[in-house]
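A protein chain is absent from this complex, but the other protein chains hold their places.
This part shows chain A:
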Amino acid sequence: MEIERIRTDILILGSGGAGLFAALHAHDRNPDLAVTVATKGLLGKCGCTRMVQGGYNVSLHAGDSVERHFMDTIEGGKWLPDQELAWTLVSTAPERVRELENEVGCFFDRNPDGSLHGKAFAGQTFDRTVHKGDLTGIEIINRLMEQVWKRRGIGKLEEHRALALIPTPAGDALAGVLMADIRTGHLRFVQARAVLMATGGGPTMYRYHTPSGDKSMDGLAMALRAGLPLRDMEMVQFHPTGLLAGPDTRMTGTVLEEGLRGAGGHLLDGAGRRFMADYDPKLERATRDVVSRAIYAEMKAGRTTPNGGVYIRMSHLGPADVAKRFKGMVDRCRDCGFDLAGGLVEVVPTAHYFMGGVACRPDTATELPGLFVAGEDASGMHGANRLGGNGVANSTVFGGIAGDRMPDVIAASGGFREPDESRIAAEAARCLHPFTRKPGDVNALRERLMDLMWDEVGVVRDAAGLRRGLAGLDAIEAELLETGIADGARAFNLTWHDWLNLRSLVETSRVIALAAERRENSRGAHYRADFPEPGDLATSTFTVVRRVGESLTITDEPVRFTRVRPGETLLEPPMAAE
């Protein structure tokens, strides 16, 4: 097959908060450079930053401090975060929010006196979450995409899928990225002097998941094949209340916001009994992981609703008040046929965010020269758990840093690098593989993967289940490789991309299961029924998986407490963080 060749100085994969910020910063730092944003959907309209409801954690308010935000992030991450990455996140966030307001044009909610409003958000000791109603992501992405569109020099490759990171023949640096133009079905090698990978994680391999439908862990699958180290891969955050609308609807899994429980919503089993008292004295207001495990236990015990979940009830708070206070949620449920304000709505824990990703430095550089990483593809900022409001902070902070850094690296390191042609050929053959096999049912395999991951590598894990999970993944992958797609219509062929999505998901699922098997304790989002204790914090380790040849190696690396050790705090006078 003919592979078209194009060049750009800087290639950015993804158009969420990280990708768009990187494009703006790189272009503004050196407008003479060719900067190109490639995105799987339309610019700014796919990915998850746009779906942010909660807001943006930032220490901008009187009485708050970077140190306090840092301690909340470290405590929330159960002492697993890389402290330099976490520090970069919290200490850069104030400038990034001022940039969003003053240069990008976002307008966040204000207090009556005109100052920025900060709302309370779970797991934080200060009300620091800046927001725009409960549609914060729309405000951030809409304004960012306008700024990118306005800069005519920024190139766009919309509906382009990244297929593989292509190194030099010596393997000592990145030469570019092999891509598929989704609209035409043609392959294209984009040679670039620097590449930012910001495709977003998105644990969509679970039966119930919140991320947008385009997310399929492509970035991490590419990084794995490129031999890069992936850390914290066992850490999948589940949100307790995903909408459960039955099978065969894309509505199922989409998130019903945290605030419903915070406001006093009740969770009921299939028989209408309020069950959270059996699990935690804080009842429905317990943390995400606790409530998710409680619902999961109810489901395992069979005390479920018709579609196999539990109910959320808001009506005792007064349907009119609920409809006013949670207008967005109530409207969405109504559009989908459910009465959230006055009736019962079925919910289920749903895979929400992926803390694992490519290991990187605070300047977003990876082990592979020429490759940078930001957003959900990167890892180490959140450790075992991400605080609500730290996700969009993470993507925008590090996207901007990458955009600042790449022009400097290019200036220092020179020109384009030649690609390993054999890798281009091998990766092209890999993505065209389904056209060489007899057409089969890709969706049935996707359904099997989602059930397998939910049952064996999900909210509650144990050794036997993880072994079953790993065996099941091998079986699904083997079948996928024999499941083909009718050739002849490669242009905008979503079924081909479903196949490619599935392959990325199977590859990353295996790494999740391996890392989950390795961690024989329970921290944050990772819970082992056979090892329920968190383990000694002072000797905490994090998992690192990388592919060497055809096999995966896994190691435990000690967490370096570069700023604060377990039991200590940066806050003066010392205050116990909760």
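Convention: a contact is a pair of C-beta atoms (placed from the backbone, for glycine too) under 8 Å apart; a residue touches a chain by one contact, two chains touch by 3 or more; residues count from 1.
We take it that contacts and distances are computed from a predicted model.
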Name the omitted chain as UniProt records it, choosing among "STAS domain-containing protein", "Urea ABC transporter permease subunit UrtC", "Succinate dehydrogenase iron-sulfur subunit" or "Putative multiple sugar transport system ATP-binding protein". "Succinate dehydrogenase iron-sulfur subunit"
Just to verify: which one of A:Gln147, A:Ser216, A:Ser292 or A:Thr305 makes contact with the chain not shown? A:Gln147
Looking at A:Arg29, A:Arg303, A:Arg332 or A:Arg518, which makes contact with the chain not pictured? A:Arg332
Among the options A:Glu4, A:Glu95 or A:Glu418, the absent chain makes contact with A:Glu95
Touching the absent chain when the full complex is considered, from A:Val104, A:Met406, A:Leu500 or A:Ala513: A:Val104
So which of A:Gly123, A:Gly137 or A:Gly309 would be touching the chain we can't see? A:Gly137
Could I get the residues of chain A that touch the absent chain, sorted low to high? 41-43, 45-47, 50-51, 60, 95-99, 101-105, 107-110, 112-116, 132-133, 135, 137-139, 142-143, 146-147, 149-150, 183, 212-214, 245-246, 248-252, 254-255, 332, 335-337, 439, 442-443, 485-486, 489, 491-495
